[in-house]
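Left out: one protein chain. Kept in place: all the others.
Letters A, B and C name the chains as they come in the text, with residue numbers starting at 1 for each one.
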Amino acid sequence: MKTISIVGGTGYTGGELLRLLIPHPEVTVQQVTSRGQAKRFLRTVHPNLRGQTNLKFVDPADLKPCDILFLCMPHGKSAADIEKYAGMADQIIDLSADFRLSSPDQYLQWYDWEHPTADWLGKFVYGLAETQRDALRSANYVSGVGCNATATNLALLPLAKAGVIDKAIVEVKVGSSESGNSHTAGSHHPVRSGAMRSFAPTGHRHQAEILQELGDFELHFSATAVEMVRGVLCTGHVFLNKAMTEKEVWSLFRETYKEEPFVRVVKERRGLYRYPEPKILAGTNFAEVGFEYDESSGRVVVMSAIDNLMKGAAGSAVQCMNLMCGFEETLGLEFMGLHPI
Amino acid sequence: MKTISIVGGTGYTGGELLRLLIPHPEVTVQQVTSRGQAKRFLRTVHPNLRGQTNLKFVDPADLKPCDILFLCMPHGKSAADIEKYAGMADQIIDLSADFRLSSPDQYLQWYDWEHPTADWLGKFVYGLAETQRDALRSANYVSGVGCNATATNLALLPLAKAGVIDKAIVEVKVGSSESGNSHTAGSHHPVRSGAMRSFAPTGHRHQAEILQELGDFELHFSATAVEMVRGVLCTGHVFLNKAMTEKEVWSLFRETYKEEPFVRVVKERRGLYRYPEPKILAGTNFAEVGFEYDESSGRVVVMSAIDNLMKGAAGSAVQCMNLMCGFEETLGLEFMGLHPI
Amino acid sequence: MKTISIVGGTGYTGGELLRLLIPHPEVTVQQVTSRGQAKRFLRTVHPNLRGQTNLKFVDPADLKPCDILFLCMPHGKSAADIEKYAGMADQIIDLSADFRLSSPDQYLQWYDWEHPTADWLGKFVYGLAETQRDALRSANYVSGVGCNATATNLALLPLAKAGVIDKAIVEVKVGSSESGNSHTAGSHHPVRSGAMRSFAPTGHRHQAEILQELGDFELHFSATAVEMVRGVLCTGHVFLNKAMTEKEVWSLFRETYKEEPFVRVVKERRGLYRYPEPKILAGTNFAEVGFEYDESSGRVVVMSAIDNLMKGAAGSAVQCMNLMCGFEETLGLEFMGLHPI
Partner (left out) sequence: MKTISIVGGTGYTGGELLRLLIPHPEVTVQQVTSRGQAKRFLRTVHPNLRGQTNLKFVDPADLKPCDILFLCMPHGKSAADIEKYAGMADQIIDLSADFRLSSPDQYLQWYDWEHPTADWLGKFVYGLAETQRDALRSANYVSGVGCNATATNLALLPLAKAGVIDKAIVEVKVGSSESGNSHTAGSHHPVRSGAMRSFAPTGHRHQAEILQELGDFELHFSATAVEMVRGVLCTGHVFLNKAMTEKEVWSLFRETYKEEPFVRVVKERRGLYRYPEPKILAGTNFAEVGFEYDESSGRVVVMSAIDNLMKGAAGSAVQCMNLMCGFEETLGLEFMGLHPI
């Protein structure tokens, strides 16, 4: 059994990690830190852990060495202290954005931020198994993924890998848990409830991760908040750089994902769920990907759905841990989701 | 045209007053105060006022005399400064709880609060037209109503007036706008969304207003938060102190409400809305009241629905203003509500 | 007072027409037909009409002549019987799609339908005041508008009129009332609730109305269902055919809408509602339009919000009626919407 600890365990991704790791057969949760909740039971913050553990939060100062360290802190914190954490665990998975991008220039451009420990950027592998599986198997340092980036990456991957994307206009629709567990005027229920609210029509930072993973094409990105707690639906309007038949498009999707344990191509002729839809993925690590092709205009509408806290954060992180440690890739990630919900 | 001003106009009841009073044919909105938003357009806070007015918030220190003053402040503030406000307007409608109860003892009991201007309590009329219409016609000082109290008062009034209630167990289901426009950990969308949350199983303060208006019987009260922004549904389980037929119960409801412009008795055999339901009342000043009678057990289940910001706050306040000023009682309150919604 | 009647008054657009026309100061509602609900009170179907009218539905066979006839029937019905209806009223407003397009070829292409009374197409004016105001003032026959088409038309109009659109990729997010009041497996609450569901990634018929009103450019259109009852949010990604500054784009929007009574340009730096958002427009005839411009990529993200049953259907129809009859254009359409909601 490997020991794992979580630094910053009161947030939503911390809570999801605990839900996945407490019953995980190959690891033991050793410590969970919180400055504000130290000495309180985990269940005080994460009510779904009632009866599952008697662990209490510990003060960050009391963190002890362990095998694997999960960092779930606000952006900037992991980068500042990465040397310290590397001294406490051989393997680190950082769920913030601090080590997602491979060059300090990109942080300047997208985050307007001078990375304080840029020499570490090259040591981290981007934590998306579908593009980095082999690298992850031998990685000691893994960065988490952006939720909107992940939905987009999985939607576009089959076409991007084939090099057939000329231009992609991507719109993600997202739930309220994306913004984390801090309340704001905008997250106040009477305000956020029933919203269809454009919050990043241009300039969203996750574009950097998309371009990094998928290579070079013209990308336009917008994000809209809708009424939902968990879930991202990505709709990408892709214009191809060559003529293709629907069958050829199909075959790119099938080839890309046929062996993937967590990606399902969904394009049904029957039933009520014919395209990807996030709500039935709540709590799962699955991504659903589908498309519709308008041959006359050369537009492929690709769609993907994930749970932002799972495949878009904690689920992918555990999938990475499984790969890093040589465990079965799907271990602890078997939950198949609820219907109806 | 009478001039009106609103003290504390950034909250939800202030916003509703503005929606009702800006187009009201007998009044002119003169000033709206706000400490934090002074010099900003009202529409910055109340986006539904875009294009309806060019008024800006003014600093409370700049409040000028007017004909009617609406006070929309946190509880305790109106009581502290009532002398000052009475010097600025002949007529005052206070939407806080500060002048709802007629005796200082009740404030001690229910609010654990020593009322600072208790001599003013007797000058205020409780602002529920259905129980205080005549007093309101000649009142200069009117207190607003509690939203849950109003739903309950209107549900129980026909039976209470007849003196046939032995015991009433009342449960209100409420939306998130009841708590006002200040965000809290509990109003954070991921937390509040989809809630069915008991928040006051016992001890709710609105019981004081119910007993004051309806007289003496055994009252038990609980409140539960549900997924909704606006609306209160009150379900009251009433045990009678004498045998009655369903027809007699019907006749009490009909007699009580047949002349009321804003109360509808709803008990249908057809259609999808057979009992009172708050969602179709959103934005209106209407209350719907209905009941089901189980003769075998002597239990009358009374139901009522209102919009907590309207009949439970701003709508009732405007109805009171109309009565105080001798306007048509329904003026400015004609909106009939949306369906579907 | 003009007399109006509604053919097919049990649906959602029929209900909204009644909400608007019953209190309208220049018309009297004479008859409302329904095959299935004949002889029942309107309020059985439209609970918000309780206390507002004692009218009952009448059988279509009992329809009598009137001044203005509103047709609210399933597509195909008005076209089939237009001669009959024209014999009963001098002015007709048809809310179906039967007379929206000006040529029978377009019906073949988009609806796969041979129009049975194609000679009538030229007599109808498309009912969007913002593009057809002058023609509407002298029209006797007006067609309603498609809701998604209207959101898109208003979002794109400033740029389309200026002839600067090269290509537009439009995505509308829509509520469940768009599909009308007939229940289906897909509208079952456990299925439709919480949906983010692509339902027309390609091939949506409203494209025909958009191209007809806005002229010729490359249009790509997708529609996604989200959790909401009323409302459309349109996000259009527009690529310009010439270099422009943000100021020039601003000026196109301002010029187009500065005199429009029902269109507001929303692009705020403060507050919680900085871009168009449909929920605060529920029940109103207002459209909100805004944009964000990424000069570096030449993409203008235009956004618009409407209530699909109002500006996207019944509200626009009443606005047309006001124009046709020479009434004040905003008459009966003053409701300013609710906040919070």
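In this text, contacts are C-beta pairs under 8 Å (C-beta built on N, C-alpha and C of every residue); 3 or more make two chains touch, one makes a residue touch a chain.
Please read all numbers here as calculations on a predicted model, not as lab measurements.
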Which of C:S177, C:S198 or C:S304 contacts the chain that the document leaves out: C:S177
From A:K84, A:K247 or A:R270, residue that would touch the chain that is not displayed: A:R270
Contacts of chain B with the absent chain, listed as residue ranges: 169, 171, 173, 185-186, 190-191, 194-198, 201-203, 218, 220, 222, 224, 226-228, 231, 233, 235, 237, 272-273, 275-279, 292-294, 297, 299, 301, 303, 305, 340-341
Residues in chain A touching the chain absent from view: 12, 15, 19, 23, 40, 43-52, 177, 181, 229-230, 264, 266, 268, 270-273, 277, 280, 282-283, 286, 288, 334-341
Where the missing chain touches chain C, by residue: 12, 175-177, 181-185, 187-190, 192-194, 229
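Assume only the chains that are shown with their structure count from here on.
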Chain B against chain A, contact positions shared by both copies (same if over half, else different): same
Most centrally placed chain, judged by C-alpha centres: C
Per Cα centroids, the chain farthest from chain B: A
Averaged-CA centre spacing for the pair chain C and chain B, given as whole angstrom: 35
Chain A and chain B: spacing of chain centres that average the CA atoms, whole Å: 45
Shared-contact residues (touching 2 or more other chains) in chain A: 185, 190, 194
